[in-house]
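And now, chain A:
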Amino acid sequence: MQSHILSIILFTPLVGALVLLFVPKENKGAIRWIANIFSLGGFLISLPLVPMFWAQRFEVTPTHFKFLEGTPNNWIPSIGAGYNLGIDGISFLLIMLTTLLGWISILSSWTAIEIRVKEYYVWFLVLQTGMLGVFMALDFFLFFVFWEAMLVPMYLLIGIWGGPRKLYAAIKFFLYTLLGSVLMLLGILFLYFHHHTVTGVFTFSIPELYKTAPLIPFHTAIWLFVAFFIGFAIKVPMFPFHTWLPDAHVEAPTAGSVILAGVLLKMGTYGFVRFSLPFFPAVVSHPRVQSWMIGLSLVGIIYGALVSLMQKDMKKLVAYSSVSHLGFCTLGIFTLNSMGLTGSVLQQINHGISTGALFLIVGILYERRHTREIAEYGGISNVMPLYATITMIMFLSSMGLPLLNGFVGEFTILQGAFTANWKWAAWAAPGVVLAAAYLLWLYQRVFFGTVTNPKNEKLHDLTPREILTFVPLIIMALWIGVYPKPFFQILEQPVNQIVQTIHDNSNANAPVNAQVAPAPAPQALAVVGPKVVGTNVAGPKASN
Partner candidate 1 sequence: MVPITTLHYLVVAAALFVLGVIGVLTRRNVVIVLMSIELILNAVNLNLVAFSRMWGNLHGQLFAIFIVVDAAAEAAVGLGILIAFFRNRETINVDEIDLLKW
Partner candidate 2 sequence: MNPVMNSALNSGMAPVATPFFFYMLAGLAVIGGVLVITRRNAVHSALALIVTLLAVAGLYLMLYAPFVAGVQIIVYAGGIMVLFLFVIMLVNIERSSKERRFNRMWPVGLAAACALLALFVSAFAKGKALFPDRMMTLPESSNTQQIATMLYGEAGRMGQYTFAFEIASLLLLVAILGAVIMTKKKI
Partner candidate 3 sequence: MFFLNHIWLIPLFPAFGAAMMFFFGRRLQKATVNAVCVGAVVFAFLFACFTVVEYTHFAHGTGHPFEKIVYTWLGSGDAHLSFLKKDGTTAQFNADAGFLLDPLSSIWLLFVTGVGMLIHIYSVGYMAHEGGYYRFFGYMNLFMFSMLTLILANNYMLLFVGWEGVGLCSYLLIGFYFHRKSASDAANKAFIVNRIGDAGFILGALTLSWYLGSFRFTDINTLARSGHFAIGDPVLTAAALLLFVGACGKSAQLPLYVWLPDAMEGPTPVSALIHAATMVTAGVYMVARSNAVFVLAPTAMKTVAIIGALTAVFAASIGLVQNDIKRVLAYSTVSQLGYMFLALGVGAFAAGVFHVFTHAFFKALLFLGSGSVIHAMSGEQDMRNMGNLRGRIPTTFKTMFIATLAIAGIPPLAGFFSKDEILWQAWRSADGGFPYLWLIGFGTALMTAFYMARLIFLTFYGQPRMSHEVEHHIHESPKSMTGPLVVLAICSVCAGWLGVPASLGGTNAFGKFLEPVFAREVAASVAPAEPQEPAGEEHRGLEWTLMLLSVGAAVVGGGWAYGHYANAGKDYPEPIAVKAPPLYTVLYNKWFVDEAYDYAFTGRRKIGKIRLGAMGAGEASSWFDAKIIDGAVNDVGWVTRAVATLSTWWDKWIIDGVGVNGPAILARMISYPARLFEWGLVQWYALVMVAGLLGFGVYYVWK
């Protein structure tokens, strides 16, 4: 079944960017309108995907991907690259998040961006296409092209429209993330070549590589895993690789931060889920590897929270809180059970929604006062009550209050972690407490009290446009919080598929910590592969 909806979604923003090129630079109003129309259009066009995907959420397809478009190797046959798109539950959710956040970010930039408006929107729309492409690509070459292509607009967004240290932040962002991606490139090439040695065919098709990658011997696979790991860990960012994040966030314009936190960081976690786990099942389920991954995640959770506790800059605080939240995501991933994975993907969506909103919130104050120093504020509730209310809701969502989205993801992750090893959950729990601490303290310092700074007395409350940017986020936050079942259902099949792969390849007689769906039987591969001693999958006994 060839439907072109994915391509249409993918290229709508790009078309918008091209259209913008023909609008004269001086006509800022028209530029803004066109950009917003295309971003909203991109979102609206992606909406039909929801019922379409919903209808076949349990459908079993040979590759486990749906809405396939294109065939392998149809783009550059000489090297085996294809324009090959397809989604499963995980990418579906992330795509929807991307289109939504893309629209919101562009809407939020209406007044924030005053210089070089045209360029700004062009780059933003290009960025949007890049991000969507990453989630849709079923071909590694295509994936990598989008993956890298996405960096450039982001780099420019930070570097041109950013804050005072924008040059530094932009270069740091670019170099850091590129370091990861080039290492990943090496890994990809190895997989590609390995596929050739096994099958005699050169192809970058991801479903094809799924079949051969687990056959790589363990001692090689571990290096490949490391290459991929560095790429993704930088992107996430996991604990020791995170220092680009605060700089990038602080210097980026509001919309840039929103999209950076909301979508770009998900590239890393998405990469783990989509590639690291199914490609190297034996490696990730090796107890030592797993405990390292979990350890880094836990450190990230606590460490990010502690650091954000002491920040004096609102945006930096939110940025570090991302480190903490994404620690939860990676924790969920490396529990390697379906609970943890489901929770992790959900939490990625949640983080996109709530942290995206937090950056919008910071941006709104910044736009009015041009400072993000917490000490400059105080008593904002008095002058901007509506704003304060919305902020409170998003803070609560971010700290994981039940009936809001954050809780569902965090809890599911904790459950996954707990069943894998209770100590992991115990170590992650303080993160929840600290999240409350830093967010509430921030709230107190900014919103409570009386207006002490005379500059804050005249601040006007949210404009209708600004409210509009929050409405969908709040709706989503409530929806996921109150009725997450559809999300669980959408994620069920792909997640169980991944867990099954790990189970099949982890050379373990030990029980696997998830029961697997009976329906999607994975390709029965003759597993010559990993001769690993003691790859007991993360039972309760797995050492920490």
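Candidate entries met the following condition: all candidates are chains of the complex that A comes from, given by their letters.
Here, contacts are C-beta pairs under 8 Å (C-beta built on N, C-alpha and C of every residue); 3 or more make two chains touch, one makes a residue touch a chain; residues count from 1.
If you're wondering where the values come from, they're calculated on a predicted model, not measured in any experiment.
Participant: Pick from 1, 2 or 3: which one touches chain A in this complex?
Facilitator: Candidate in contact with chain A: 3, the rest do not touch it.
Participant: With touch defined as at the start, can you tell me which chain A residues reach candidate 3 in the complex?
Facilitator: 168, 171-172, 175, 240, 242-243, 303, 306-311, 337-339, 342, 379, 381-382, 385, 389, 396, 401-403, 407-408, 411-412, 414-416, 418-420, 422, 425-426, 429-430, 432-434, 436-437, 440-441, 444, 447-450, 482-485, 488-489, 491-492, 495-496, 511-515, 517, 539-540
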